[in-house]
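For this view, one protein chain was removed and the others were kept in their places.
Labels run A and B following the written order; every chain starts at residue 1.
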Amino acid sequence: MSKTVTLAEIAKWVGGVVRGDASTRISGVAGVAEAGPDQLTWLAHDKYASQLRTSKAGAVLVPEQFGETPMPAVLCQNPAVAMVTILARFSPPVPRPAVGTHPTAVVASSAQIGSNVAIGPHVIIGENARVGDGCVLHASVFIGEGSVLGRDCELWPGVVVRERCTLGERVVVHPNAVIGADGFGYQFIDGRHVKIPQIGTVQIEDDVEIGANSCIDRAKCGATVIGRGTKIDNLVQVAHNVQIGPDCMIVAQTGIAGSARLGRLVVVGGQVGIRDHVTLHDGVQAAACSAISKDVPAGTTVMGMPAVEHEVFIRERAKIRRLPKMAEQLADLIKRVERLESSADHP
Amino acid sequence: MSKTVTLAEIAKWVGGVVRGDASTRISGVAGVAEAGPDQLTWLAHDKYASQLRTSKAGAVLVPEQFGETPMPAVLCQNPAVAMVTILARFSPPVPRPAVGTHPTAVVASSAQIGSNVAIGPHVIIGENARVGDGCVLHASVFIGEGSVLGRDCELWPGVVVRERCTLGERVVVHPNAVIGADGFGYQFIDGRHVKIPQIGTVQIEDDVEIGANSCIDRAKCGATVIGRGTKIDNLVQVAHNVQIGPDCMIVAQTGIAGSARLGRLVVVGGQVGIRDHVTLHDGVQAAACSAISKDVPAGTTVMGMPAVEHEVFIRERAKIRRLPKMAEQLADLIKRVERLESSADHP
Partner (left out) sequence: MSKTVTLAEIAKWVGGVVRGDASTRISGVAGVAEAGPDQLTWLAHDKYASQLRTSKAGAVLVPEQFGETPMPAVLCQNPAVAMVTILARFSPPVPRPAVGTHPTAVVASSAQIGSNVAIGPHVIIGENARVGDGCVLHASVFIGEGSVLGRDCELWPGVVVRERCTLGERVVVHPNAVIGADGFGYQFIDGRHVKIPQIGTVQIEDDVEIGANSCIDRAKCGATVIGRGTKIDNLVQVAHNVQIGPDCMIVAQTGIAGSARLGRLVVVGGQVGIRDHVTLHDGVQAAACSAISKDVPAGTTVMGMPAVEHEVFIRERAKIRRLPKMAEQLADLIKRVERLESSADHP
């Protein structure tokens, strides 16, 4: 990260314009409080402008109508979007195993490995597995028998993909995540929990990302499905036969119970629990820590335990906060009514 | 899964009878909405009968008194129980490492390995460990020094069993689960958290199953115990010195704090928190997302945060939902009492 670029160059990357010294040299990016004189910071709104007064940043990326700034600025249409480009430009190269198969990897002879595939140390690939062109399998990844990876997938160290699972193209799986473990299904017979064979599989569509230590269980029969473009954070549990639509966001430590369904563009905050067989329709937003036990109609925002519509939650919370006051008013009323009653009896 | 069987054969597997064409050929099993003409589906109750109208399933498994169905049916006493048999029959073979020790495995010379043991690639077995007959250790499993596995255990890739732990017979541990990590214990001394040595162990009884990425911590002293036949889902935390009785079910992402006790046949939903030193007596059921901070008597169902008896929770929720109405009534009453008071003053 020792290369430096001028503000003029940065403006060119993002289709923006420089206000101030366009020859200012920048070597990296940092938050407004941490940035130093050779770093670029960014602000999304005028309302944060005061934070710039104490910032030591060498330059700032701001929206087009942003007011004066104490340091040179790059003005652009949407700083959040521009930052995706700028961070990529300043990203140090991500280390990956070399293309080819590391000598310590154990690859079944019947496995089909595409071109330009990087197979790191101690990777294991089972019989009849297929790994698409350009895939990167970091150290100690396990690909079970007959599983299929589309092109350009990246699996980080310790990922386990059990047998007969399917990953689309450009799927990213973070360290120690587990795909295709048995669903949690038992039948109580003669006083014992007897395992229900979990003979289904997992199907992960293109452009999905799955976080570290997350679990996507295989279906009882059929497939657990993660839709195209859906992003799943760390330590998330997706149970057997769950169906998640495209472009959803599922934040860390959320648990989705068996056969639940999520539509398109559903956003689920962290630590949410979703009951089995429940459906969250398109565009639902679930606040962090919600416990969802019923179907949620499209476009609704829910929160709480049990989860209710956002407005209902806010109203109930307000009333609960007023309870001490209400209890006081009630006690007072009881006394006043008693007084009225006794004067009515003895007028 | 290309073999097909007749309905007559399926009926024989489960002690049922065929209604309709017993020569119908079936190649697999699927849910009522997904099943195709060569697949069997199943229904547990008459009340779901309408789902069959649009089903393309080739046949359906139903209880004995079930009404007419649009496709041939297998009638049996208990479809849920019968499905355990049928799924097992249609299960593709589960791939396992070959019996013997893979050349990349590292097995201490003092370890005792039983007969018919399959030790996969990159497995590590420590000094004086004992692995019972018929065990299957998938790739990259770690068995620490002196740990003991009974016969017919199956440990999936990436499982870590630290030193001096004991697993009974037929114990199944799913990928990347961790058994025997240090309990979380510190003593605050002179302004620092000083680690309390966790010198105990973990004891897992026969027929236990432990989910992917779950953690069973070793005891401070003595043993953390998981009772015979208990089933634990993914991402569950079992802290040091927890004692879980036989035949419990613990759903995903539940956390059980230090020295808590569960009796027999306790069922704990997903994302439940159980406080340290609390006891859940035999047959307790805890709804998903509950936070349990007190002992729960045998046979009780609890829910909520803090968890209370099911009926209390339902009643409180109903009252909370009525709070806006109550607030209105109260405001109205205040006005009416004021009016009564003022007319009493000036009759």
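Quick notes
As a convention for this text, a contact is a pair of C-beta atoms (placed from the backbone, for glycine too) under 8 Å apart; a residue touches a chain by one contact, two chains touch by 3 or more.
Being a predicted model, the structure only gives us computed values, none of them experimental.
The omitted chain makes contact with just one of the residues A:V99, A:I189, A:A318 or A:A344: A:A344. Taking the complete complex into account, B:S140 is the one of B:T24, B:Q39, B:S55 or B:S140 that touches the chain left out.
Although one chain is not displayed, subunit A still touches it through residues 28-31, 34, 80-81, 83-84, 87-88, 90-92, 94-95, 102, 104, 120-122, 138-140, 156-158, 174-176, 207, 209, 211-213, 229, 231, 233-235, 247, 249, 251-253, 270-271, 288-289, 304-305, 317, 320-321, 323-324, 326-327, 330, 333-334, 337, 340-341, 344. Hidden from this view is one chain, which touches subunit B at 104, 106, 122, 124, 126-127, 140, 142, 144-146, 158, 160, 162-164, 176, 178, 181-182, 184, 186-187, 189, 191-197, 199, 213-215, 217, 220-222, 235, 237, 239, 241, 253, 255, 257, 271, 273, 275, 291, 293, 305-306, 315-316, 319-320, 322-323, 326, 329-330, 333, 336-337, 340, 343-344.
Everything below uses one rule, namely that only the chains that are shown with their structure count from here on.
Look at where the CA atoms of subunit A average out and do the same for subunit B: the two points lie 25 Å apart.
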